[in-house]
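Here it is, the structure in full.
What you see is the complex with one protein chain gone and the rest in place.
Let's turn to chain A:
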């Protein structure tokens, strides 16, 4: 059974919402579907509590206000087919349009659309280090999502370690939630962070609000007696059957949860599967889908917006989503070129300004040179249990990432290589091979019940 839509949007975050709102404004009666894995819209930045929960004072702080206001406008939009709790697992161009396979508890649905927007956001860079497969080691963003949405702190003593200043915010949120922090460790020296920020001084000045947010998070942490250390690298997670501590350059620290925070990489599976052109993303690695000023990718009819095109923060994703929504409306003939230019003007100017701040944050958070060193028996691929000794051996034979995958099973597991691809490409780059285009992206983008495929 096929459902037919004018536009299918993949991702209910700030970018996807903004696009839907811009489209609704441009064309009455458009058939729009929005697919999102969580049951409720919001994206990573506004991961909402479950519907049966009531949380007063949810995500306080002015930086969330504009995003929350947009979310409320999106939730009030009528006539959108909301496919929360569904995963887009396939995306191809066929004769009758772009085809999206969406998987949910009720099985698979085939959606055919004139235009598709991928606004799938980003994910934490997965960072292998000795002991990282012990239960209790998390992507820091995952810890934050537990707090924002599920209202749970996943551990009695949480340690945050990495290079990204988002740790300050997550740390303050753990403290506000009543949790206990064992510390916040920046691998890089404080002077390096400051020097990198100063190199983008204009952007820093223009976004004093964000810097104030970081400063107020520092104050919350200091008030709770949390040690924020710089130049202190995490070298291993230690424990027998679960995390019991963290080994650091400054000695062992007792904790039972560790959040790794070395940056974010765009979700690129679906655009790459559809054959869209990508380029290397920021310093954390990954692939950013290439698009013109309207979000049109190299595949006709396939648009991209938000962090799928590069990690730049939620307000930038919102602006890019609006531009893409207007671009799609123009491409469908709903508005003419000059009207599109006119409508997109404010978002375009906002976006350009925000990109300046994003580049500063990239420089400050740059994990290059600060990633923990794996040992030969550290797992590079968590799904298929492939260690570094094995991938290094395969890399030495000179093959591509795809060849290493075939030879070792690294990247063949349930995550489809999302975690290990940046690791493998870094490792290959160290061996002098910087031009590899990574794993060929295959269907399905998310795990799916075999029975559903057979139906």
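Following the convention adopted for this analysis, contacts are C-beta pairs under 8 Å (C-beta built on N, C-alpha and C of every residue); 3 or more make two chains touch, one makes a residue touch a chain; residues count from 1.
In the analysis below, contacts and distances are computed from a predicted model.
Missing chain, UniProt name, options "Sarcosine oxidase subunit alpha", "Ion-translocating oxidoreductase complex subunit C", "succinate dehydrogenase" or "Polar amino acid transport system permease protein": which is it?
"Sarcosine oxidase subunit alpha"
Return the single residue from A:66, A:223, A:376 or A:447 that touches the missing chain.
In the complete complex, the chain left out is touched by residue A:447.
Of the residues listed, A:71, A:340 or A:415, which one is in contact with the missing chain?
A:415
Considering the whole complex, which of A:241, A:338 or A:397 touches the chain not shown?
A:241
On chain A, where is the contact patch with the chain that was removed from view?
Where chain A meets the chain not shown: residues 37-39, 44, 49-58, 85, 87, 123-124, 126, 133-139, 141-143, 145-147, 150-156, 177-179, 241-242, 256, 267, 382-383, 385, 413-415, 418-419, 446-447, 449, 451.
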